[in-house]
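Structure first, then comments.
What you see is the complex with one protein chain gone and the rest in place.
A, B and C are the chain letters, set down in written order, and residue numbers restart from 1 in every chain.
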Amino acid sequence: MTTAEATKVKSLKVQRFQPSDNPTKNFLTEEKGVWAWMTTVDHKKIGIMYLVAVTFFFAIGGFLAVLLRTKLLSGSSISFIDANQYNQLFTLHGAIMVFFVLVPSIPAALGNFILPLQLGAKDVAFPKLNLGSFYIYVIGAIFTFIAIAANGLDTGWTFYTPYSSESGTSVLLVTFGVFILGFSSILTGTNFITTIHKLRAPGMTWGKMPLNVWALYATSIIQVLATPVLAITLVLLMMERVLGIGIFDSALGGDPVLFQHFFWFYSHPAVYIMIVPAFGIMSEVITTFSRKTIFGYWAIALSSLAIAFVGFLVWGHHMFTSGQSPIATTVFSFLTFLVGIPTGMKILNWLATLYKGSIKLDTPMLYALSFLFIFSIGGFTGITLGALSVDIHVHDTYYVVAHFHYVMMGGTLIALLAGLHYWWPKITGKMYNETLGKIGSALIFIGFNVTFLPQFVMGSQGMPRRYYNYIDQFAPFHIASTIGSYILSVGFLLILYYLLHSLWKGKRAPANPWGSRALEWQTTSPPPLHNFEHSPVVINEPYDYHRPMEEFQLGIALDQGEDSDHTEKEKV
Amino acid sequence: MNTSAHDHHISTVKQLFLVAMGLTFLTFLTVFMAKVIVLPEPFGIIVALTIALAKAFLVGAFFMNLYWDTKFHVLLLVGSFLFFFLMVGVTLLDTLYRDDAIPSF
Amino acid sequence: MGRLFDFMLPEAKSPTADSTDALFHFINEVSFILLLGITIAIIFFAIKYRRKSDDDVTPVIKHNNALEITWSVIPLILSLIVFAWGYSGYLNLKSVPDDAYEIKVNAFKWGWNFEYSNGAISPAELHVPAGRPIKLVMQSRDIIHSFFVPEYRIKQDVLPNRYTYVWFSANEPGESHIFCAEYCGTDHSGMLAKVIAHEPDDFDTWLTTSNTGASDDPVEHGKSLLTLNGCQSCHSVDGSKGIGPTLKGIWGHDVTLSNGSTVTVDENYIRESILDPQAKIVKGFELVPMTSFMGILDDKEIDSIIEYIKTLK
Partner (left out) sequence: MANHSSAQTTLHEHHFVDTDHQFDAAKLGMWVFIVNEILFFGGLFCAYIIFRAWYPDLFQQAAYQLNAVLGGINTLVLIASSFTVAMAIRSAQTDNQKGLRNHLLFTIILAFVFLIIKAFEYNHKFELGLFPGAYYNPAPEVLEHLNHPKANIFFSIYYMLTGVHAIHILIGIGLLISLYIRAGRGRFSSKFYNPVEIVGLYWHLVDLIWIFLFPLLYLIE
């Protein structure tokens, strides 16, 4: 049985259990039918439902982005969309991508599936709450879509007052939708923290947790500490529109810059909610595909916590030009640079892990390596933005747009793709077409850079963001960027195609196609309903690739009296 | 993680009652300090908040059982307070030091 | 100067731009070197250590303190340099020289106008003497805008409840773009203006001859008020439909309101539409609200506007 009290157990009857490559039963075959899915408390099914929802929203968000880019092929106002529609496009694109895609993507979709498996638990601590979070997410989404259907939204994803207190669009409904969504995020965070504290398998000490778990732990802490502030900010914004409370509305005596503090107090940490889980995936993929112990386990584990903590104190770097006091501006700038150090440590630790490894360039690894390249660019340009005098020039230009696409799309989303390809066999029990996978990753890499590199240039040349029209000088950059976004679309469609294809036509996936040592690979693909046939026992560190696989396939023998040949006594 | 959940603390009626009395006393004290002995600012608010913190301590330690609970739960409560102060403190860095205070209108 | 990333920046036209540009180049060049290092390492490792057989054994390298300290300390030093540099540049941008020439900037949806000490107001064009520090005292009438001149490397949000300041100095006579950099609704991207730097003497001549907006003829006065206050970014005077209804031919006619009732356009209705636009909203124009001009236009000015609207048949 799973227990957190593992340290108390002095010796256990353990036995090697080699997972079958051809399980007869798994969580997909056991509880079937729409109703079973909708009422399931199984973290794996909930994870898959999140994944489907996130993909759906990503397709919508991406479609809006492509529309928007198509408009920007020309800088004139004679176009198939007018200025108000354009404003709604980028607002909805940004809001959907941030609140509906990136925040839940890795933790709630992949994390839900993988976290209990990696801990050797049967489920998360509060399975019903987990299902509840999913429904809260769906309800939030429905609200938002009602809003879009009603009047749209044109405030930008940042909802700055006083524009948002007076805009004629459905600000109220959307904020309410996002408010509901916030609870989903808070509850998931609470659930994960409790799970990690209480449901680790026997022998799974903090020092033996996979780095992905550490990353999810840091993420959950940020979610619990930051999201409530977003919630109260949105409540104030809603009350602003319903009751005219005016705390943020200058027309009523409030202070609009205060809103920016409140908003960024959540939204800067939120960017770490998005990127830290991506770091978790990176650690898993890089070790697996270089068959090598991670370099600097504790540095990577604890730097996530450091990023989480310092990340809370830098929000004002979005407000350098806002009229915030020079003292605050200086302090925020200083702290901003400190975030770069732990992040840099991670990047370099992964590089060092590659050194003398046994590297196989399968699709997940290709994504992981492009992450290293692209995210570094995103991070370095973050440093540019943190530098006071330079940010005064590039703030609210396409330079910022390029920066955050490099970190969010090039960082998180590419890590998500890495994770998705990595765990696809575990989740679905099917292998995708490797060749198409490689082509897909190349298209994404090329398309991405073609789309967003030109934006750095035009941004520092002075092209402001959220512009429906632009002066001729910027046309070449915009055109290049739009072409890039078409390449990206082709790439994503290809990925969508071969992944779906694999569901029906794919080869059966073995239990451990990549030869990983992690716990989730020591059960069948897909896993059984309760994850493991036998509660796993952990004796090695998670990335001990120099030890034989047998030592990772241990479980507590159910019938302790019976003495089979394989039974060994292990000190834990 | 070794949590000492196996011996749940059960408070006696007397303990609980004393805590409630303590809280009542502090409530009267804080009203007395504010309305009868009116201290000049900032001392008034300092006294009021000190009393409030003392009350919070009583509620947290004895009603919420933190006195007997695992340290981690204490950390969560204290941590979230510290965190709140951090958030307020840094925001005040802006709002108190704007070179051009809000014009009156 | 011929630096690697020169192509990224527009021409620099203010003395404060130099520090900004130098820092920009510094960060870019350092980042470029680091990135090159990372990329080469990735490619090199991926080739050199590619998997040769399925039972490759890899060495156990768990950490290396010297290495780890190096790669924490060097970035730390680099970022401290960047911080200090950025800070000094920022101080420059914040400390307005004492002899600066002051101009008042009004921002509104969706335009700018610039008020000079002699009362002259110029819409959409900021005229300045070259070679002299200029201090802009900025305020917004409605929501937040942001004053951005790429060639001077300056940007400052313009707030509705406070004055904000920014200063620059034009090195040479010439023209530069002004953009609004804070999203402010429908015509955010049309909220453009120009800085025109003159030789000091030319500037003085321009100033004395320029229009102060005051005029004895109410119709003329009303017409110029419409330009100065940005009414025309929403209202046409030629009958075409914009963000707001056209002002042509409304005088004396009935308009349908969003609640279905109708009113006749007379003095009081126009007055109310200007001072309290939300009181009666014209049908079909519910989405983008008009800003109130309470406290901005006085009675006499409103009267002039009414006179002008009467002439728009």
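Worth pointing out:
As a working rule, contacts are C-beta pairs under 8 Å (C-beta built on N, C-alpha and C of every residue); 3 or more make two chains touch, one makes a residue touch a chain.
The shown structure was predicted, so the numbers you read here are calculated from the model rather than taken from an experiment.
Considering the entire complex, the omitted chain makes contact with A, B.
Contact with the undisplayed chain is limited, among A:174, A:224 or A:511, to A:224. Screening A:26, A:85 or A:190 against the full complex identifies A:190 as the residue touching the chain left out. Residues touching the missing chain, restricted to chain B, are 3, 5-6, 8, 10-11, 13, 16-17, 19-20, 23-24, 27, 30-31, 34-35, 38, 41, 44-45, 48-49, 51-52, 55-56, 59-60, 62-64, 72-73, 76-77, 79-81, 83-84, 87-88, 91-92, 95-96, 101-102, 104-105 (touch as defined at the top).
Considering the complete assembly, chain A touches the hidden chain via residues 1-5, 121-123, 125-130, 132, 186, 189-191, 193-194, 197-199, 224-229, 231-233, 235-236, 239-240, 243-247, 249, 252-254, 258, 262, 530.
One rule holds in what follows: only the chains that are shown with their structure count from here on.
Computed centre separation for the pair chain A/chain C is 34 angstrom, with centres defined by C-alpha atoms.
Centroids of chain A and chain B (each the mean of its C-alpha atoms) stand 36 Å apart.
With touch defined as above, residues shared between interfaces to two or more other chains in chain B number as follows: 98, 102. Across the assembly, chain C contributes 161-162, 164 as residues in contact with two or more other chains.
Those residues of chain A lying in contact with chain B across their complex are 4-5, 7-8, 197-198, 225, 229, 255, 257-258, 261, 265, 312-313, 316, 319, 323-328, 331. Interface of chain B with chain A (complex): residues 1-3, 72, 80, 83, 86-87, 90-91, 93-99, 102.
Those residues of chain A lying in contact with chain C across their complex are 77, 83-84, 87, 151, 154, 156, 160, 162-163, 166-169, 250-251, 255-257, 290-293, 295-299, 321-323, 326, 329-330, 333-334, 337-338, 340-341, 344-345, 347-349, 351-352, 354-361, 369, 372-373, 376-377, 380-381, 383-384, 386-393, 395-397, 456-457, 460-462, 464-471, 515, 544-546.
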